[in-house]
Every structure is written in C-alpha cells, then in structure tokens.
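Heads up, one of the protein chains got dropped from this complex, but the rest are sitting where they should.
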Amino acid sequence: MTDPLLEIVDLKKYFNSPKGKVKAVDGVDLNILKGETLGLVGESGCGKSTLVRATLRLIEPTDGKVFLRGENVLAFSRKRLVEARGQMGMVFQDPHSSLNPRMTVAEILRRPLKIHNLVQGKGQIYNRTVELLETMGLSAEHMIRYPHELSGGQKQRVGVARALAVEPRILLLDEPTSALDVSVQTKILKLLRNTMERLDLTYVFISHDINLIRTISDRIAVMYLGKIVEIGEVDEVFADPLHPYTQGLFKSVPRPDPEHNIRKPPLTGEVPSPIDPPAGCNFAPRCPQKIQQCEKEEPNLKSMGKDREVACWVATEKNV
Amino acid sequence: MKTKTKDILRIRDLALSFDTEEGEVEALDGVAFSIKNSSVSGLIGETGCGKSVTGLTILGLLDENARIKRGEIIYKRENLLTKKEEELEREIRGKEIAMIFQDPGSSLNPVFTVENQITESIKMYRNAGAKGNKEIAIEQLERVKLPDAANLLKRYPHELSGGMKQRVMIAMMLACNPSLLIADEPTTALDVSIQAQFINVLRELQSDLGTSILYITHDLAVISEICNSVSVMYAGRIVEDLPVETLFNDPIHPYTKKLVYSVPGVKTKLEDLEEIPGSVPRLINPPAGCRFHPRCDKAKAICSQETPNPVSVEPDHCVACHLISDRGGKQ
Partner (left out) sequence: MKTTGDKREIDRELRRQRTSQLYLIWLRLKRNKLAVIGLVFVLIMVFIALFSPWISPHNPYATRPLRKREAPSLEFPLGTDSLGRCVLSRLFSGSRIALQIGILIILFEGSIGIFLGLISGFFGGWVDEIVMRLVDILRSFPVIVLAMAIAGIMGQGIYNVVIALGIVGWTTYARMIRSRILSIKEESYVEAAYCIGEPSYSVLLRYVLPNALPTAIVMMAIMMPTALIASATLSFLGVGVQPPTPSWGSMISAGRDYLLEAPWISSFAGLFIMFTVLGFNFLGDGLRDSLDPTTKQR
C-alpha cells in the first residue's frame, strides 16, 4: 500500500504568452501510492489539470521527471510512451466533448483494445466490450448508440469504460463528475469505487468540490498557483489544516447545513496571475498570518507529522 | 394563502412549453410558489428541470418558441403575464425586478467601461446629474465591497475577474433599488473563495436593503448558506416547498430526500450517499402521473396515473406526493 506507483519529481510546465511566461505548474513533487485515491484540490488556474496532462505527456512538460514504476516516462520514445499510456488512463471533465461524436460506443471502446492488442478476434473483442460496459452499469444495447443519444451520466460512464479498456494501473480523473447532476454523480462515484477494489487500481481525483474530495479520497493534496502547498491524510488535513490557504479554502466551502454560515469571507482578494507570481511564498499577498520571511523566501514542502507535508514558514514555526 | 399580502411574488399554476423540431417540450407544468417580502427564496433542481425558465418567465425574457399555456405570475397584485412587452420594459425590468445570470461576462457590454454601464442604469431610474450619478456609482461599488471603486469605474469588463464582474452586476442591479432580485446560478462559474465573498456581499445587502431574492441554483450547499425557504423542482414541477432547515432535517418528498442525501458533505461516507437510478426524463413525452415515479423506489400504482397535488403538511411546508398520507401524524 505504501510503494509509490507514480513519482512526480520537480515537474514544471511553463507556457509562453504575449505577457510573459505563465508558470502553470512550478516545481511539483508528488508521490502517488499504490492502491490509494489521491484527491487534488485547488481553485481554477492553480494548475491541477495541467499537472495531470503533463504527467501523461498530453502536453510536454518544461522540466522534471515522472517515474512510473521506477522508469522516467518523460524520457520515453513515442513507442514506449504508447505502452506507458496503456498503464495510465484518464477520464475527462466534460462527457459531452470527450467522446467522438462520429463513433458509436462500440467503436469508442474497441479502439483501445485494438491499439494495445489486448484481445484478438471479433468475438473476443465483442465480449470484452460488453464486459467493460457492464462494469460501468451499462449493457450491450448501448454499443450501437452514438454519444449524443446518451445522457450525461451514461456518456461519462462510457468515458470511464474507455479509460479502463487499456487495463491501466492508475486512473487520472479530471473533475469527472463536475458536469453532472448530483443525483447521477453518486452512481459514478460508487462504480469507480467498486472498480478500484476489483481491479486493484490507483486513482488521482481532481476536483474543485472539496466536500466531494473529502468523501472519496485517502490523501489530499492542495494546490495553489502551480505549487502544492499541503498534502496529507484526508481526515487529518480536514481536522487540522496547517497551511493558511488550506484553512481559508476549507472555510470558504459552503456546507449543506443550515446552521453553518460563512460569516466573514475567509479569503480576501483574488488569485494573482501565474505570469508574475509574487516573490517568496505565492500566497503571501493574501495570507492573514504572513511574516517578513514569507515575502522574501519561497517555502518548500516540509514534513510535519505523520505523512503530512506543508509548504509554509508560519506553519513550521507554529509546530516547533 | 393566508399570508397573501406578505408575498411579493406569487406564481400560480404556471404551464409553459417550447416548440422544438422534435416536438413540444413541456418545460413547466403547473409551477406554483411564492416569495415572501424581504426574504431569500431558493429554487433548486437539476439540469433541465425548468428552474431557469421560471426565472426568465417572470421577466418575460423567453425565446420565441415558448408558449405560455396557463397560469399567472402575480407581482404586487399585478399579473405580469398579461402585461405587454413595452410595459414590462418600462415598469418592471430593472426597476422592480432585476436579474443576474450565471455568466457575468456576457451580461456586461465589452465595449463600455464599468462607469458607462452603471451610470446608464442609474440615469434611467434615479437620475441625479452627471456628478451625482458617478457618486452613486462609486457608492454602489463600495457597497459590494469592491476595492478602489473610483479606479474601477474606468475599467472595461475584460479587465475584471469573474468574481468582480459578478459584483459589478449586483451593484448595477441594486442601483435601481429593485424590490426583487432574481439570481440565476450567480456563483456557479466562480471559485469557492470568490463564491464565499460574493455570498457574503449578497447576504449583507439583502439584510440592509430588504430586497427579496429568488436564488436559482443546483447547489444545495449554497442554498443552505443564503436562503430562508426553498422550492424543489423536478421535471417542470415543484415537488416540495419548505423552510431551509427542514430541507436538511426532515424532507418528505422521495426526490428531495434522495437529492439532499446525494450531496457529499451532508453524509461524508461514499457508502451513505444516495443515488437516483435512471436520469432526468426528457420533457417531450414526460412520464404520466408523478413525473418522478419511474425513478422512485416507493412508487405505487397511483403514482403513474395521477398527478399529485401539493398538500400542506405544516404552515410553510408543501409536498406534492401520493405517499404523503403514509406519514399520517404529520398532518
């Protein structure tokens, strides 16, 4: 349970824009453990989507290393990359645009089987396709459907089935339920949980919905402006968030509880532009607890207690 | 019914359909609810349940293929549905009832500065001369807690972030002192920290000005933060009307129950989360009887035959469900 399946080391992705370099992901270190669900949270523009795309080399990272079972994916040739992609699946946010509108569900699921030569023969391919659909609570009759004939929830389940078709070890889920209604969300979450147990999978689950991440993750990583600011076991982080950003973020989350009210806005101001991130700690300009050091030196992730890492000067001092 | 005078808006038996190439979409079918004076009412439901259409109908902002079949929308003793377009434009929209939308970007005109747009609406409703209007504008922006208001006036919408745009919209709308504000998913496009700021501003303004708000959203958590009462919509009908505390503690309608307990955060374990089988019905040929019956695990024979009428179980709590009699004692 504790060996890292995927090791991301100092990963960076800078985009060039007319106004300067956009540091979308700026030096992220992250270990993803076998069999866990790692929740990745952060507000829009924090780089969480870029991080998973760079990990899969859907966009080429600027710098860094990604080790999949000890081998650096970023150094792979095209051919080996295709093999590596057979071990990592991805599920996309928008089910409406993530399925090719000109392919039937059957074709969509057949492609990964053919590319990776996973099953031979028409009959076998057919059986496997049905099996994948059934894993996701769909049935053979959906094979002949085009995506636009399915509901949002069904489309997303086809999206998951496609990701599972390559028989991956790890599944990267980029806001897989945020385009769906809550009543449909639960179904997908439960299917994902069952599949994980059955196939011994590892999940990286991106979401902006913090209540959701709390419900499904084992560990949680909080991102702010291209960096991970806090990471740890879900229950512990929620019980006692150490980074001031994590604290503010959690307090901002509306809770479905009429007794609970967000009185004073916990976080003031807005996320600064990743083009010219502030010197020192990225969060310093909005941080209510900042000290002098915060505006000068950049804090790195430091271990704080069991399995907990925080990148903050103040949190360190509080603990010492 | 007894509290007639205290309602600022009352919708009765509103039915509306859209003509599409695939057939007639029965978008609203007998929608009825009311908004009390100076209160925040929520309208909650999933995609396509008709909650946004309801908001647009109040202001007469529907597309051409919409057909109102029956019902009335009583605003301060006047039926808005019988008013002419020019009357709505002149007397109601902006002045009496204002609306803000999900996408603040598209509601602001990109070629005018914030000042142009705010003073324009101030001019229309309470002209105080060029200088006065600007002062009112600054005052409005400060009211929604936008820092450096004087400077902000010179900016164009594209220079503002989503959260700022949404607050400018609020400032613009409230500049004319409307009695009712319809907010259609105003925070859906915003991040949680910005959403928290926005909700806070809205709540403060509401208690200062006493504006009534109809808050349309799919997000139960947001409802619990800001609303006093909620109407739950499903497939073009209101299934339950209840105070927000009851929504989380003692919902009655099977759909409301499932909905509330499917939200992560109410329950924190995945095993405890409810799921609703199937998906929202298409409204071209909606299910007969109770529109929820095909997905309801408690459905009886009558549910697929007769449309349930809303029954009052408590003074502020109405439910439209055939199973309600099972609760006996509650009545």
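For reference, chains read A and B in written order, and residue numbers begin at 1 within each chain.
Here, a contact is a pair of C-beta atoms (placed from the backbone, for glycine too) under 8 Å apart; a residue touches a chain by one contact, two chains touch by 3 or more.
Here the structure is a predicted model, which is why all the values come from computation and not from measurement.
Chemist: Which of these, A:19, A:148 or A:198, touches the one chain of the complex that we don't see?
Modeler: Residue touching the chain left out of view: A:148.
Chemist: Looking at the whole complex, which of A:37, A:98 or A:154 touches the chain that is not displayed?
Modeler: Final answer for the missing-chain contact: A:98.
Chemist: When the complex is taken as a whole, what residues of subunit A touch the one chain not shown?
Modeler: Contact residues on subunit A toward the absent chain are 53, 56, 58, 82-83, 85-86, 89-90, 92-94, 97-104, 106, 111-112, 115-116, 122-123, 126-127, 130, 140, 143-146, 148, 159, 162-163, 165-166.
Chemist: Please output the residues of subunit B touching the missing chain, sorted low to high.
Modeler: The missing chain touches subunit B at positions 20-22.
In this text, only the chains that are shown with their structure count from here on.
Chemist: Quick one: report the Å distance separating subunit A from subunit B, using the average Cα coordinate of each chain.
Modeler: A distance of 32 Å separates the two centres.
Chemist: Quick one: which bits of subunit B touch subunit A in the complex? Just the residue numbers, please.
Modeler: 46-47, 161, 163-164, 191-197, 199-200, 218-225, 244-245, 247-248, 258-260, 262-270, 273-277, 279-280
Chemist: Tell me, which parts of subunit A touch subunit B in their complex?
Modeler: My answer: residues 43-44, 151-154, 181-187, 189-190, 193, 208-212, 214-216, 248-249, 251-258, 260-268, 270-271.
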